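Mind looking over this structure? Questions follow.
In this view, the complex is presented without one of its protein chains, the others remaining in place.
Should a chain be cited, it is by its letter among A, B and C, assigned in written order, with residues numbered from 1 in that chain.
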Amino acid sequence: MKIDINSDMGEGFGPYTIADDAALMAQISSANVACGYHAGDPVIMDRTIRLAKEHGVDLGAHVSFPDRMGFGRRRIDMALEEMQAHVLYQLGALDGLARRAGHRITHMNPHGALGNLASSDPDIAAAFARATLDFDPEIVFLVLPDSALEQAAHAIGGRCVRLFLADRGYLSNGQLAPRSQPGAVIHDPARVVERVMQVIETKQIATVDGAVIAMPVQSILVHSDTAGAVDLATRLKQEIAARGGEITPLSRQK
Amino acid sequence: MKIDINSDMGEGFGPYTIADDAALMAQISSANVACGYHAGDPVIMDRTIRLAKEHGVDLGAHVSFPDRMGFGRRRIDMALEEMQAHVLYQLGALDGLARRAGHRITHMNPHGALGNLASSDPDIAAAFARATLDFDPEIVFLVLPDSALEQAAHAIGGRCVRLFLADRGYLSNGQLAPRSQPGAVIHDPARVVERVMQVIETKQIATVDGAVIAMPVQSILVHSDTAGAVDLATRLKQEIAARGGEITPLSRQK
Amino acid sequence: MKIDINSDMGEGFGPYTIADDAALMAQISSANVACGYHAGDPVIMDRTIRLAKEHGVDLGAHVSFPDRMGFGRRRIDMALEEMQAHVLYQLGALDGLARRAGHRITHMNPHGALGNLASSDPDIAAAFARATLDFDPEIVFLVLPDSALEQAAHAIGGRCVRLFLADRGYLSNGQLAPRSQPGAVIHDPARVVERVMQVIETKQIATVDGAVIAMPVQSILVHSDTAGAVDLATRLKQEIAARGGEITPLSRQK
Partner (left out) sequence: MKIDINSDMGEGFGPYTIADDAALMAQISSANVACGYHAGDPVIMDRTIRLAKEHGVDLGAHVSFPDRMGFGRRRIDMALEEMQAHVLYQLGALDGLARRAGHRITHMNPHGALGNLASSDPDIAAAFARATLDFDPEIVFLVLPDSALEQAAHAIGGRCVRLFLADRGYLSNGQLAPRSQPGAVIHDPARVVERVMQVIETKQIATVDGAVIAMPVQSILVHSDTAGAVDLATRLKQEIAARGGEITPLSRQK
C-alpha cells in the first residue's frame, strides 16, 4: 500500500504568509509549488524548493493564470498558445531555482481557474498537457480521476497520478459535491482520516448522496491553508504507517 | 576577423512595441532577450526566441530588476540572495520557452540598473556570476572590458565576451563618456560604422578626450530602440563582409 | 450643430507610447484618459491631464479591469461590489491628479471588456453607473445608443452623451458590424469624414447591410491608436467648421 500525500506550498507573497510550510513539509511526500502567478515569488520559491529537497519531498509546478489579486481563482480568457507560453514561463522559472538547489520538477498540477479548465475543457487540457511535456516528457500530471487533463495527458503518452481530496465530499458521478451541499466539506479530522483510510484500503468512497463509488487514487491532497492542516497531515501519516502503508512521493507511484 | 553583432530584443510588453525586432533579427548574430522583468512577457519572449532560432541568432538572457514601469533603469535594493533568486527565475523562464522552440540560452547580459551594478560593484558581480553559472556553467557573459562582472566571472571559471557600444563615445580611461559630454552619443550612422570598423581592425578606439585606447572586443552592440537601428545593423553587416570579416554569434567567439 | 470629438488618451505605460497624444489633443474636444489599469501610469496621467487642460479639452475617466498585459480586453470575473471598488479607485486616482492641474473629471467611458459588459449586461451596467454617480452625480456617461449603460444611467438620473464610432460600420439593428464582415472597419479617411458629416447633418447612417438607420449622437470617437488618427481628426474638425458646425466638449452637449 503505497500512497502519496501532497499539498500546495509556497503560496505566500512578499511580506505575506498563508500556511505553515515548514511544518507541513515534514509530513507530506509531494509539494505543488506556486510559481509567482497566483502566489509565490522567487524568494519564497527558492525557500520552498530547498525545504522540499531537505525533506525528500517531490517538487511539482503549481501553475496558474497571472492573477495575484484574485489568487488565480478567476478565469482569464486567452488563446491556447498564450496559455502555453505562460505555463512554460512558470515551469522554467521553477526549474531555474530548482537547479541551484539540486532538486528537480517531477510533477505538474494546475491551480484554481486554470486547474478547473484543464480538468473540464478538452482543448485547454490538450494544450496544457502538450506544453508541459514539451518542457519535460517525464513530468507526471497530478489529476482528478477521468478528468479532461487525464485523458489529454494519456493521449500524448503522459503519465498521470490520481488525486483524492481528503476533506471533500463526492457525488455518485465521481464529481466533487458543490460547496453549497451538506457534506461537501468535511471539517472533523477524525472523519477525514477515516475516509482517506477507506480510499486507500478499499479504493472506494461513500458519496454524499448515499452511494459507494470506485476511487482508485495514488495521492491524497491535504489543503495547506486550512486550520489544522499540519495536524491532519501528521495524523494521516501516522495512521497510514500504523496500518502498514508507506508514504511514497508522487513520482515513485506505480 | 570574426565579430558578433548583438542587440536587445523582445522589449515590448502586452500591447506595446518598442523596436522592429523582426527586421533587426535578420541583421544580427546574438539577441539579448528581455525576461518579463523590465520588459517582455511570455508571448513576446516566445515569439522572439523563435525569431532568433529561425535566423540562427544566439539566445541570451537580458535579466533585470523587477520594474516594468521604470524599464529596469532604477536600482532596487535587495539582498544578494534575493537578487540571485530573481536572476534564476528569469533564466529559467527564458529557458522554459526556449526548450519548446528547440533553442537554448548561450549567453547572459544584465540590463539597466542591474547591469550597471554588476559592472561596477564586485559583490553584486560575484553573486550575479555565481547564480548564472549555477544555472548553467557554459553560459557566456557579455561584458564591458575590465568590468566587475568580467572579473567576477573569470574568478569562478566563467567565459566572457567583451562588448563595444557602437554609438557611444569613450573616455581615455576606458569608461563610457557621460551623456552630458559632447561626443557621448554618435548619431551619424556613417561615423558609427567607421568607428566599429576601426575597433574591429585595430582593436583600438579614438576617445572623446583625444586619446587612442585599446578596445579588444568581440561583440558590437546595436541599440534596438534607436531610430535607424535596422539600417545601421544592415550597413555594419555589409561593411564587415566587404572587408572580409565574418559575423559570428557570441557563443562561437574565440 | 454642436458636436464633440473624443479620443482615448494616455494609453502608454512607463517607457511605452501608443499614440501621438500631444498632436491629437489639439484636434479633439474630449479625452478619455486611461487610469493605470489597462494602460497609463501616474506620470502619463499627469501629463495627459495637463495637456487636456491646456487645450480646453474635457477630461473623462477611461476605466478598465486591472489587466495591463491584456490591455483591458479580457473579461475578469468579479463580484459587482469588487468591480465598483475598482471603478472608484480609478476615478479617484484620476481626480487626485486632476485637482493639482486645476482640471476636473466631467465624463466617464469604460474601456475594453468592462466597456463591452457595461454596454450589454444590465446588472453590470447598473452597478457601474451607481459607482460612478456615487463618486460624482454630475459625471456624464459617454455611451453607445440604447446600450445597457445608457439605460442604467438614465434609471438613476445620470446624464448620457451618445457616441458614434467614426471608422466602424453598423448593422441595421444599430449594433457595430463584426470585424469579420466586409465594411466593418473603414480605412479611407475621406469616407470616414463623409460618414461623420452624414451622421451630424442627418442624424442617420447607412449600414453595411443596406439600410439607413437613425444615429442621434452628440459625439464622434476617433481611435487614437490607428495610423493617421491626427490627420483624420484634423480633417474632421476642418470639415465640421467648413459646414458651420461647432466642436463642443462632451460636458457642454445639449
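Throughout what follows, contacts are C-beta pairs under 8 Å (C-beta built on N, C-alpha and C of every residue); 3 or more make two chains touch, one makes a residue touch a chain.
Given the structure is predicted, the values throughout are model-derived calculations rather than measurements.
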Residue of B:G70, B:P145, B:G174 or B:G245 in touch with the missing chain, whole complex considered: B:G70
Absent-chain contact - pick from C:I5, C:M25, C:M45 or C:L232: C:M45
Selected residue (touches chain absent from view) among C:S7, C:N32, C:S64 or C:Q90: C:Q90
Touch residues of chain A, complete complex, unshown partner: 12-16, 18, 39, 41, 68-71
For chain C, the residues touching the chain missing from this view: 36, 42-43, 45-46, 81-82, 84-86, 88-97, 99-100, 131, 134-135
Contact set of chain B toward the excluded chain (per top definition): 66-67, 69-70, 74-78
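Methods note: only the chains that are shown with their structure count from here on.
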For chain A paired with chain C, centre-to-centre distance based on mean C-alpha positions, whole Å: 45
Distance between chain centroids, defined by C-alpha means - chain B, chain C (Å): 42
For chain A, residues contacting two or more additional chains: none
